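I have a structure here, written as structure tokens, and I will follow up with some questions on it.
Only a part of the assembly is drawn; its chains keep their places, and the rest are absent.
Labels run A and B following the written order; every chain starts at residue 1.
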């Protein structure tokens, strides 16, 4: 991971305690661990977005894809996905395949040696002997950070990427979301490298809708968005499922404007982007469920008349009724792009961890700009 | 997929309604979908057989295999195999590996997002963002055709291959079966390209034995065989498990000779090929089971004296008692070849879909003919 270039003109918010903790974790020249969304400062985010753009453009030619698959063909990734997730799993495997990186997976604790009484730490220590990168998804809060510390203590240290841990953190989802937003806001900008000359988020209003209390994607993305000045956030949800106070405090500390609301229909006309999430009612009691007016947190085709011209609709998927299938074929729908962006962003992240981002930039400049 | 060359001398039967439907599905320049056996006309079948022969011959040298694995190393396949099938699954993965094509799979609905209330259509739309080809096996009748339509409607359209859907269709099995038959009938012909100068099926008698009512391989293969004039089919099964009327009507429409029978022993001496299938008695009631004389639908080593000199024995496997293991080591046994042919034929099909068949032909002519 290249050190961020110092840019005196960008006013970066102060890193939080958690971000400082991860910085310490990564101050070892051994491996770059991706643990929390907050650990990425604005210039690191923008470098990753630019790199993702370059990879996708290189991949449009056969000669380009053949170049990409040589980049990490000499490394091996382990996807330790104890918490089921087809979507994130396949996104990471596709990202590995884009870079030619072989991988294998452990997806079921019952097939691993833990049934013979082995500690999970030992299982991961063993995996670190065969592979050069561990990408993990795990129900344990803070587990990826714990693993990063443990791997720093091994004679052979390899990097870890948090592919979602507990209810708290999903940093690569946050990166792909901000990538999707930045692409949507900057559609008019032709050259990928010019996008971040200006702050495309300046003056934009972005709403989060649905169950904001339990959705970790919204939490992680909020951390990243408050690194951009001039952005305005709206949190639209039933009062019982509103975004939690620690996020609001984080926004306050970073001088990010926000508003709480409880009806999408009264706000839709002001939005540049709407980030839909589902009301995860499989966790609700019947009492809670009956008290929610689902219509207030749904986006339907009959609302199109109220949309701003360039409204971008995002959704981390899977969706249910809250996002009308009739919107799929409209230009507002960015959620399929968002899925594909996840693959490119994850490829960019893995490339950066292994310092092949430089080779990608060189190739891009040699073949794709003039 | 190259357009079939017009050959005035070949008398093609008229396409059925289903075949016309698939032709319409594929008339879009977006992607070539493989949905039904009937969609393949005679010249397309023969081009695929020739291509499969070329791939297998190229693969006999290390330099050749190294050429082959560059062909699709820049693409990715998704094997969406919701209905379990180790055999077909591994055949397709081996075919992908022959062409250097990375792949991944979804084999269990319970690990996918559908448990969170996602529709299967959305699951497949998401997969279409990560991959360049979907190979699917699914219990739903007509599901592959439905998916092909859905993918045609996406901004990013990728091709689908039906790896078996419902009880009806298994087009790649039919292609590998006809490939195996054509190789068996043309053993004497040295050069692969000469095989189809003549109609090797002319005058051949082929019997299908076993449960013909429920075996979809027999149905699909029948569709393909009636594209060849001079072939004669025998359907040998207990009356309650005979081939269904829609197939017989199809044969009538296409002027293909056939005969129904119920004892293999009285017909074995006339056969050029016998296609054994098992009596799938796991589906039968006890009453049905007890009424069947299994000996009449079994092939045993003591029948060898009655075989024609070049009899070819095929079986889609798995087999049980209906096919005697003592025949395994005889030259009549073509069922192991048949398994391996499946890999080559599927590689030929995938290569055609991505238009790398041209590169294969060029390589073949440069190195393997003189």
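Simple rule for what comes next: a residue touches a chain if its C-beta (ideal position, glycine included) is under 8 Å from a C-beta of that chain, and two chains touch if they have at least 3 such contacts.
Bear in mind the structure is a predicted one, so any value in this text is a computation, not a measurement.
Trainee: Considering just this structure file, the complete complex holds how many copies of the sequence, given 2 are shown?
Mentor: 3
Just so it is clear, only the chains that are shown with their structure count from here on.
Trainee: Averaged over CA atoms, how far is the centre of chain A from the centre of chain B? Could you give it in whole Å?
Mentor: Those two chain centres are 42 Å apart.
Trainee: Note which residues of chain A are touching chain B in the complex, please.
Mentor: Residue positions touching the partner: 59, 62, 65-66, 69, 84, 86-87, 90-91, 93-94, 97, 107, 278, 282, 317-320, 329, 336, 339-340, 343.
Trainee: Tell me, which parts of chain B touch chain A in their complex?
Mentor: Listed in rising order, the residues are 70, 73-74, 76, 78, 102, 104, 106, 111-114, 116-118, 122-123, 125-127, 129-131, 153-156.
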